[in-house]
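Worksheet for the structure shown next.
Heads up, one of the protein chains got dropped from this complex, but the rest are sitting where they should.
Labels run A, B and C following the written order; every chain starts at residue 1.
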Amino acid sequence: MLKYEEVAKHNTRDSCWVIVHGEAYDVTEFLPDHPGGSKIILKYAGKDATEEYDPIHPPGTLEQNLPKERCLGKVDPDTLKDGAAQLQRDKKEVGPSIKEDKIPPMELCLNLYDFEVVAKRVLKPTAWAYYSSGADDEVTMRENSGAFGRIWFRPRILRDVSKIDFSTSILGHKCSMPLYITATALGKLGHPDGEKNLTIAAGKEKIIQMIPTLASCSFDELVDARIDENQVQFFQLYVNSNRAITEKIVRKAEERGVKALFITVDAPQLGRREKDMRMKFDDVGSRVQNDNKDNVDRSQGAARAISSFIDPSLSWDDLNWFRSITRMPIILKGVQTWEDAVMAAELGLNGIVLSNHGGRQLDYARSGIEVLGEVVPKLRERGLFPNPMFQIFVDGGFRRATDILKAVAMGATAVGIGRPFLYAYSSYGWQGVQHAIQLLKAEMEMNMRLLGAPTLKDVVPEMVDTRALYTHTNTVPESSGSQVYEKMSTAIGKAGDAATIADIADKMSKL
Amino acid sequence: MLKYEEVAKHNTRDSCWVIVHGEAYDVTEFLPDHPGGSKIILKYAGKDATEEYDPIHPPGTLEQNLPKERCLGKVDPDTLKDGAAQLQRDKKEVGPSIKEDKIPPMELCLNLYDFEVVAKRVLKPTAWAYYSSGADDEVTMRENSGAFGRIWFRPRILRDVSKIDFSTSILGHKCSMPLYITATALGKLGHPDGEKNLTIAAGKEKIIQMIPTLASCSFDELVDARIDENQVQFFQLYVNSNRAITEKIVRKAEERGVKALFITVDAPQLGRREKDMRMKFDDVGSRVQNDNKDNVDRSQGAARAISSFIDPSLSWDDLNWFRSITRMPIILKGVQTWEDAVMAAELGLNGIVLSNHGGRQLDYARSGIEVLGEVVPKLRERGLFPNPMFQIFVDGGFRRATDILKAVAMGATAVGIGRPFLYAYSSYGWQGVQHAIQLLKAEMEMNMRLLGAPTLKDVVPEMVDTRALYTHTNTVPESSGSQVYEKMSTAIGKAGDAATIADIADKMSKL
Amino acid sequence: MLKYEEVAKHNTRDSCWVIVHGEAYDVTEFLPDHPGGSKIILKYAGKDATEEYDPIHPPGTLEQNLPKERCLGKVDPDTLKDGAAQLQRDKKEVGPSIKEDKIPPMELCLNLYDFEVVAKRVLKPTAWAYYSSGADDEVTMRENSGAFGRIWFRPRILRDVSKIDFSTSILGHKCSMPLYITATALGKLGHPDGEKNLTIAAGKEKIIQMIPTLASCSFDELVDARIDENQVQFFQLYVNSNRAITEKIVRKAEERGVKALFITVDAPQLGRREKDMRMKFDDVGSRVQNDNKDNVDRSQGAARAISSFIDPSLSWDDLNWFRSITRMPIILKGVQTWEDAVMAAELGLNGIVLSNHGGRQLDYARSGIEVLGEVVPKLRERGLFPNPMFQIFVDGGFRRATDILKAVAMGATAVGIGRPFLYAYSSYGWQGVQHAIQLLKAEMEMNMRLLGAPTLKDVVPEMVDTRALYTHTNTVPESSGSQVYEKMSTAIGKAGDAATIADIADKMSKL
Partner (left out) sequence: MLKYEEVAKHNTRDSCWVIVHGEAYDVTEFLPDHPGGSKIILKYAGKDATEEYDPIHPPGTLEQNLPKERCLGKVDPDTLKDGAAQLQRDKKEVGPSIKEDKIPPMELCLNLYDFEVVAKRVLKPTAWAYYSSGADDEVTMRENSGAFGRIWFRPRILRDVSKIDFSTSILGHKCSMPLYITATALGKLGHPDGEKNLTIAAGKEKIIQMIPTLASCSFDELVDARIDENQVQFFQLYVNSNRAITEKIVRKAEERGVKALFITVDAPQLGRREKDMRMKFDDVGSRVQNDNKDNVDRSQGAARAISSFIDPSLSWDDLNWFRSITRMPIILKGVQTWEDAVMAAELGLNGIVLSNHGGRQLDYARSGIEVLGEVVPKLRERGLFPNPMFQIFVDGGFRRATDILKAVAMGATAVGIGRPFLYAYSSYGWQGVQHAIQLLKAEMEMNMRLLGAPTLKDVVPEMVDTRALYTHTNTVPESSGSQVYEKMSTAIGKAGDAATIADIADKMSKL
């Protein structure tokens, strides 16, 4: 068995060993081919990289990409401990701003925003940056929530609302509410059990989970984590340029009992998310220092690194092929115009998800809920809505049962929620996810009662006023731009001797 | 007579005694049945609970719910004093942020907002939370005031406005202005005299008070508090699942001279108000501590606890029954669409209150004033407006005489104001309420003069421009959501050595 | 001659003497009749009241209101000095936040806002409160400026703009730009020369001044202050309930060469301005102290006190009478709807001022510029515009030449500016007013050049886009209301042990 001290010697670009899950690997020759750049590996040259490796790579990644002879065998665990301790001292990594034993009790989370507020402090900054970031100036990400602020209710009175039933059926599968857990990547950044937390909570609350292609857990782990055999799961697919791999994945999903295939069509390339990208510069010094060094690694955040396999040439023509390799219903995830919605319906697909990928892809894409307001009337005009064989889903910015009810009133079968459940398990494990779902259910019951709608069928278009939904009156976005403009100066602010006066004036103006 | 020391021994779940109004009660067996949960009682096990008990329970509650034998008799007052002193020391409760002898003189309150600012500091945090909270993200609560900001005046000139008369008649009863005091619950949280403060001020200012079902004072107390026999009162009714109880209440109200019955139709269940709910977690420790304890009591605020009797199956069919048991005019409180307004008018009811329950029930319900703008034209189209036998009332967010005049111009007979009067008596007793009404009257006189309208009949639809009223351009609501998004980082904000630079930059950007 | 010590003894309600301009008066019997309340006089009982008396009362007020025998004669100036020194020590009045010798050089004022920023610090708080205050929540006052933000330019290119001419003619009188100085009250609050500063600057810059009824200077003083005989002045009239007084005033104005009569029609009563009112409570203690005292004087600010003579019964029928007593052109100041504009034009009056009295009267009255957009098309439809015999003026919120050019493009002959000139002379005397006018002229020249409009005739309706002008999307007004709502709490904000965490979190969220 190798000793840690031996591994530690190979800590250069010329001979670079790393330890993952107790085994040492020689990655010297692999360095230039690493999709995430060589620099991130060199950071761990001669060290144990498991902690950083794990959330980004599904089980088996290393084995599939390295020749067997590069695996150098187990490292003596006793020597490893010292190494780990040394590593901790070396890293000085910025950790969460709240220690685990100070996390507020889960019961203090009264709504889905609360989980986000807690997670912001519980997650490591890099994980927070990856989960919470959006495209460009994050205008679309904010708009996703903001759009609900332009839809208002028209509640009815004096209806018998003693019994409220919000159960429904998605693609023929019963579930407890018009909600599914949508696919999100790199689940282990938030919690060692990764997406399994979602599987368990979904099972317990009779909610459907959509398994992501880019999960930290392996596909099998997530299927195996179901609480019983009847638990329904869907699968989200990034299509690989190598169709053979895609075919293998799809066939396996069907074999293992997955009930529907959601093909992502809004991400031919994964987005530039600057909050995430800034995190990669942690160890970059000042300009002067850098001039004497290697080129800075222009790593562009976690997602970019792992998404190079996605096929940007995917087109409408490919859809028949998918129908030839699976009997699962096929749904397009990421439709953003009525024109594409009509095409999908006319092609006989089984549904669409109106989504902008959580505001992480194209900035100034409209919110899913706004697109829903455009899509349904156009489908209806063409006799394509309502249609039990073609269901409409929406995701993006859903945080409240009122948000869900707005979507249902406007014609959605169900809505997808992603980030809030990641935040929930990052702090509280699967129990957090369950608590979040239960909070939504409590809100659903209350709000349907107050709407005068005992069942989802009673949640009709007339119950929402969407006239303002299509009005976008943002001025300078509350993001990058607003940090650039300066408040204007005044006579007082510039008078030669007015430094102190200006201070006083400023304080006065704030009273 | 019992001694306090004896009571103090029964301070566990297995034997739990409490003192209320000088008498001891054994509530051990009642613990699991308490609508507000057992935990809140256990907090006072072996102690005097009068102070917390009083504002939440109308007189007689204890007697009606406990078997007589559980009343253990009077506690020796001398021993009780020591107990009270001990309790004070134990409680360390967070009190108001302003001491009573430092309350600003009432004359400094120049408008209804001022009472709210003062009350925020005079009230205990729990009382403030109960009174001031709204549903979910409090979007509707804020919109209730905000909607008035989208209605502008078209004042006329050169009319003789030497005499201004804003007296009117509500359901046939004269009153000094188009205003009534609407029903609010738990009045003793703000002041030991509770809703009696409203009764006295209403009498003195010739305003009509609507007595609430959930008053802290008993119904009889509020009727008896009238300053003379001619003082008019209305009654607000939450309908009980047990109709016999409801019938008893309604018949009694009529017998005691109440002049109209306002049936609440927007609250089949009382709302989730998170500001209120958060207060209930005061004594909850950190996560670690809690893991070793009983389940946390998921008490959801004061109102939820006391409202379980409300019948969620109440429907249009029940209205004939009400007409069979009373000759009082019947008004529906909580109408929010023109469809329901038309139904009420066609059914021959005597009026409607356009209300969203002060923003405390369904978030994103529209403001009463906006609904008024929708309802009146639809009634007019059908020949149902104007109609002296079917009056329209509005409440929600009224703070200024200009608000009232906007409603009158748009067709309302009168408007209801609730919270501001609670705030007024919380700091200044009934004199505060009277002062608040007098301020409104002063504003009414001034503003009618400036509008060129000597009487309420002269306040016509052409005097308001409501075109913008129906425009909702909120983006991310200024509440939960806006606390979640982060300002974006910049190159300076992340440079390795820029910590101090960023500080300077931030300060600079604020100059 | 009286000695100061003698006067000083009469310092009670039972015997109250005051000194004004070196003469002592016995005002004991006058106390209850003082329009501003007795309390303000008692503050100066036995003292020299000149400084507070002067700006509020035009010369001669005392003589006209007190019986001659109450004038007790001159006070020995030597003894008075000591008294004045004593008074200074007694007063401890809050003064300006900037000392006179630290006022920034006038050249630092680059626009009209600058004068306001400086004046805010140069004026005594009471004077600032009187000048700067608006009605109720000051929504209309802010809207007056804000409305210009909804009008945008459509500038034309490649026109010869080497010579720019913005001179014009108002009611037949030539002036150097489409601007007049509008009437404002109590000019000595800002500067001992009061409105004379305006007269001088207007003369030097060939601008017309409108003399106010409520000037601190007497009418004669302001006419005498003209820099030459050809300087044109207008007169603003508050109509007295005693028409004989009004007739005397009007006839005198015409005799002394005033060229037009602007009758104020938007102020049958002067407004409630709470910022001004709050100043009157300076010496009010806490509640407890007050309970043992006299009733607090509910003085409602300076303007209310001096405006009781205004006739609220003034109506259209009175206008013929005005035409019978003067040959001056008659203009209605304060028209706010097209209906009244049409009536004025059809009646053969000579013009109207679209104004809401600087936002000081009816809150939620629309801005003059918005009303202009409504009035002109309606007059045009009826063949009443353009009409050289019926000119349209606007005031309210004008601060930039672009504001003026927007009004001209929309059909105004000229605009009125008031407060900014008060602010200008408060810091810099008449030179400040001149500088302010010169700044506006420099802006006019630049902006007409950039608009492609060499003369005012070239400033046509097509040069402005006013489509957004009629959109009012304010939500909660940025004034009283916005101070009442609280930011919502979160799980972190309320966790038992999270006090410090919340602090950190708050700081983090601000980075």
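Just so it is clear, a contact is a pair of C-beta atoms (placed from the backbone, for glycine too) under 8 Å apart; a residue touches a chain by one contact, two chains touch by 3 or more.
Please read all numbers here as calculations on a predicted model, not as lab measurements.
Check A:Gly95, A:Pro312 or A:Pro386 against the missing chain and you find that the one touching it is A:Pro312.
Listed residues B:Val7, B:Ala24 or B:Leu110: the one in touch with the omitted chain is B:Leu110. Here the missing chain is touched by one residue of A:Pro55, A:Pro96, A:Gly334 or A:Gly373, and it is A:Gly334. Chain B residues in contact with the hidden partner, per the touch definition given at the top, are 97-98, 102, 104-105, 108-110, 113-115, 117-118, 120-121, 473, 490-492, 494-498, 501, 504-505, 508.
Taking the complete complex into account, residues 136-137, 139, 265-269, 271-272, 274, 277-278, 281, 284-288, 290, 296, 298, 311-316, 318-319, 332, 334-337, 339-340, 361-366, 470-477, 480-481, 483-490, 494-497, 509-511 of chain A touch the chain not shown.
Touching the omitted chain from chain C are residues 101-108, 110-111, 113, 116-117, 120, 132, 137-138, 141-143, 145-146, 148-162, 274-275, 278, 281-286, 399-400, 402, 406, 442-443, 446-447, 449-451, 462, 465, 467-468, 471, 473-474, 478-480, 483, 486-487, 493, 502, 506.
The rule is simple: only the chains that are shown with their structure count from here on.
Counting every residue number used by either copy at the chain A-chain B contact, under half are found in both chains. Comparing each option in A-C or A-B with B-C by residue number, the pair that reproduces over half of the contacts is A-B. Centroid analysis (C-alpha atoms only) places A farthest from chain C.
Centre to centre, using the average C-alpha position, chain A and chain B are separated by 41 Å. Shared contact sites, meaning residues of chain C that touch two or more other chains, fall at 473, 490, 494-495, 497.
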